[in-house]
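My questions will all concern the structure given below.
As you look at this complex, bear in mind that one protein chain is not there, while each of the others sits in place.
Chain nomenclature is as follows: A and B, assigned in order of appearance, with residue numbering initiated at 1 for each chain independently.
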Amino acid sequence: MTEISRRKALALGSGMVALAILPMPANASIEQVMEDIKTFTGGAEATESSIIKLEVPEIAENGNTVPLSVSVESPMTADNYVKRVILLAEKNPNPGIATFHFSSRSGVAEASTRMRLATTQNVVAVAELSDGSFHMTKSTVKVTIGGCGG
Amino acid sequence: MAKSKPRVKAPKSASKGDVVTIKTLISHKMESGQRKDKEGKVIPRQIINHFSAKFNGETVFEVTIEPAISANPYLQFKMRVEEAGEFEFTWTDDDGSVYSKKQKLKVG
Partner (left out) sequence: MKSKERATLSGIALAALLAPGLLVGGEVQALPEGVETVEVKPTSKDHPLDEIISGWQYRSPETQALQEDDFENPAFLWVEQGEELWSTVDGAANKSCASCHDDAADTMASVGANMPKWNKALDKPVNLEQQINLCRTEQMEAEPWKWESAQLLGMTAYVKNQSRGEPVSVQTDGPMKPWFDKGKELYYTRVGQLDMACSSCHEDYYGKQIRADMLSQGQTNGFPTYRFKWQKIGSLHRRFKGCMKNIRATPYKVGSDEFLALELYTAWRGQGLPVEAPAVRQ
């Protein structure tokens, strides 16, 4: 079996993903995420921006370990750098995933981790730059569960 | 594993001006506080809640960590090399334990 046939099969299978979601009680709401963003920005507007990039898989084989990588375009000099990036999950029991605190010494505003996602949902990233501006992006991850529910 | 053990992959040497990649991993179950035991009681949260990377005492990168980070937390980030010195990586556990690891970096 080749890589290609597996990919095709995965694509075919994705239609079934929606049916395969674990019912999770007391999930965070989008309102709660908006609230968290407001706290993060101190009320300032976070604009959807292409300077911030979020890399997540389209489909995660298991919600326990989903790779995530975020990067923000910035010269990362002492007077122009990315201060923080907050990561939030719209449908986890609590929206918070992590907050990366960069410094001008980071050189490049880029970091990766592995997260838990309770179900198929959007992951939101908001960056705070040293000039006080806030930039936002989001990406959907489909979370599947095993064939026998295992 | 009972006691958390960190793993770090960072270069041993670099040139001034290089942006180097640092990878870290620590063994930890990251108990989310969302799970229940067999009797239906909530298993209390116990996670690594903070990570910091210092170089020659100066904080380069820090992370505030929530229970949504996977067990055995993995973090990868960058640092621009200005001078030779020593990294110090620190992980803080909810139970107050602090795990740390140091590594030297040569410049030349």
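In this text, a residue touches a chain if its C-beta (ideal position, glycine included) is under 8 Å from a C-beta of that chain, and two chains touch if they have at least 3 such contacts.
Computed from a prediction, not measured in an experiment: that's the story for all the values here.
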| item | value |
| --- | --- |
| Option from A:Thr47, A:Ser69 or A:Thr140 whose C-beta touches the chain left out | A:Ser69 |
| Residue touching the undisplayed chain, where the options are B:Ser27, B:Asn49, B:Thr64 or B:Thr90 | B:Ser27 |
| Absent chain, residues of subunit A that touch it | 1-7, 9-10, 12-14, 16-17, 19-20, 55-57, 59-62, 64-67, 69, 144-150 |
| Contacts of subunit B with the absent chain, listed as residue ranges | 1-2, 5, 7, 9, 23, 25-27, 29-30, 70-72, 74 |
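Methods note: only the chains that are shown with their structure count from here on.
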| item | value |
| --- | --- |
| Rounded Å distance between subunit A and subunit B, as computed from the means of their C-alpha atoms | 19 |
| Residue ranges of subunit A in contact with subunit B within the complex | 64-66, 69, 76, 89, 92-94, 96-103, 105-108, 110-117 |
| Subunit B residues touching subunit A - in the complex, by the definition given at the top | 19-20, 32, 34, 55, 58-71, 73-80, 82 |
